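Structure first, commentary second.
One protein chain is absent from this view; the other protein chains keep their places.
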Amino acid sequence: MDLSAFLIQLFSGLSRAMVLFLLSAGLSLIFGVMNILNFAHATLWLVGGYVTYSMFEFLGGQFGASPWMLLPAIAGATAAMAAAGFLLERYLIRRTYGRDLPEQLLLTFALVLIIGDLIKLVWGVENRRISLGIEPIEMLDTFVNPYHFVIIATGVAVAFGLWFFLHRTRFGKIVRAAVYSRNMVSALGIPIPMIYSGVFALGVGLAAFAGGVFLPLLPMSLGVDHDIIVQCFAVVVIGGFGSMLGTFVAAVIVGVVYSFSILFWPDGALAMVFLIVILVLIWRPWGLFGTEMRY
Amino acid sequence: MTAILEVTNLHKHFGGIHVTRHVNFSLEEGEQSAIIGPNGAGKSTFMNLLTGYHRCDAGRVIFEGQDITNRPPHRIARMGISRAFQVSSIFSKMTVAENVRSAVHAQLRRSFSIFGAAGRIGVEDTDRVLALCGLAAKRGLVAGELAQGDKKRLELAIALAGKPRLLFLDEPTAGMSIDEARGTMELVDRLNRELKLTVLFTEHDMGIVFNHAQRLTLMHRGEIVVQGTPAEVRANTIAQQVYLGEHHV
Partner (left out) sequence: MNADNNNWWSRLYAKYGLSGPAAIVLLVFFLLVPLLPGKFWTIVSTEILILGLFAMSFNLLYGYMGQISFGHAAFFGLGAYATAMAFTRLKTAGGEIATLDFFLSLLAGPPIAALGALIVGFFCVRLTGIYFAMLSLAFGELLFYIVFSWYSFTKGDDGIQGLLPPPYFQDAAHYYYLTLAIVIGALAVMWRITESPFGYIMRTLRDNQRRAAFLGINVRLHMLVNFVIAGAFAGLAGALWGPFSRSVSPGLLGWQESGIAVFMTLIGGAGSFMGPLLGSVIYTFLQAVVTMFTSYWPLTIGTIILLIVLFLPGGVLGMVEKGIKARRGAGAGEEKQP
């Protein structure tokens, strides 16, 4: 494989990795803080994409079609979904705390089915895509969609934003502490229920944001969430629950491995990813950057 | 009398904290002995090391002439060592009888028997242990719903079902009323006398210790500080200092 082909694969792998990161970051945080494995995370990502689409169409109709309408559309969808996530946690997820793990898993599994069908109910079965009308640019002897750069840049920016949030803001530090020990945080007088609602809302908001960002690249269609969620699990397991650095590194690993595996094993590229998951779980179950203290 | 248990140079640290420091210890066969010490002395950790719950960083544990250092807990249990936990560790969704019965099945090496009828194997042993621990009347109750004292008794019953030759009891009377504690310790005395069962227990209650232990070992900060008969230890000045907080290792 020559250099330019290698770089192209790396490039598309990184782009994929950023989407996985944006999506898995929320999943990792939610599990790290609340011990809830949100099966419905990718489904909420999908809803975010559909909502962004609708907002984009609406704003385009109101103010004239333009690719820049994507920005307020994404912002609006993210805010709306974060609010929805807040309510979801407060009125539904909260009821499963203290229950056994399988029951919590089943609740979010049920949400996958319910929300998936609600998407069908509202938006029907056709794909939704946005065309921003961007011309492919020539790079390294091949044509590349420059939107990939946007995605990569966004992913890195969000990564920094999350790092800043978790390490430099008060709320963020509380969240990190809660990953280590819920009881201690609660004993310090900080209301754990609010933290949970906030973290869940943040996670869902991130997922919706990822959905909107991804919209120009890939059509939103029913059932994509089923494929994506297990890849998110892979990322979170490899990186370690609750660790943003782990999620980022793992997303890059998964994205790049997938991108190169497609070349010589098109149908089985994901099998390579799961092989890595298996190896990590056998060697170091809490992930590359996870803390051994849990379980 | 022969030494049933010989511990040499046992050492354990968690990170930078040395919880067991080069401990030498031995138990004579048929002895009933207690380990005492203030909180944090390392009594439970010591017991954990002996029963395979923790890996030790140095030292050896020899039981009946065999080196059992760092063997996994299930292997140590099969050699004839049983332990009862400080916080009762029972099978809460099963009945009292099923709890003991499963321990009996394990001891009878029938745990892989997939075609036998569980209710018909080990019946005598199960009934005997239940009667011994005063649980016969409660055999049908679900273990998780028992009162605290009964849970401790079930804890002991499960340990006894393994037909051990060496029994470790971690604070056997914790949480019990005076009557219950007396009843439990009288049972332990009987087992020690009649079955020649070697018993090592940890305790906080000095009354229990002085009435039921032939030999005492005082631990402080992971080391054995004083050993001897209860009278000897009681008279020992270092022991007094340890309990008054004046002793420094």
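A and B label the chains in the order they appear, each numbered from 1.
Heads up, the rule we're going with is that a contact is a pair of C-beta atoms (placed from the backbone, for glycine too) under 8 Å apart; a residue touches a chain by one contact, two chains touch by 3 or more.
In this text, all values refer to a predicted model and were calculated from it rather than measured experimentally.
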Absent-chain contact - pick from B:Arg83, B:Lys151, B:Arg165 or B:Arg221: B:Arg83
Which of B:Ala103, B:Leu169 or B:Val199 contacts the chain that the document leaves out: B:Ala103
Option from B:Ile158, B:Met176, B:Val226 or B:Val242 whose C-beta touches the chain left out: B:Ile158
Contacting the left-out chain in the complete assembly, out of A:Leu46, A:Val179 or A:Leu270: A:Leu270
Subunit B residues that touch the omitted chain in the full complex: 51, 72-75, 77-78, 82-83, 85, 89-95, 98, 101-103, 105-107, 110-119, 121-122, 140, 142, 158, 161-162
Hidden partner interface residues of subunit A, rising order: 37, 95-96, 99, 101-103, 105-107, 109-114, 116-118, 120-121, 226, 230, 233-234, 237, 265-268, 270-271, 274-275, 277-278, 281-282, 285, 295
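Here is the rule we use: only the chains that are shown with their structure count from here on.
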Distance from the mean Cα position of subunit B to that of subunit A, given in whole angstrom: 50
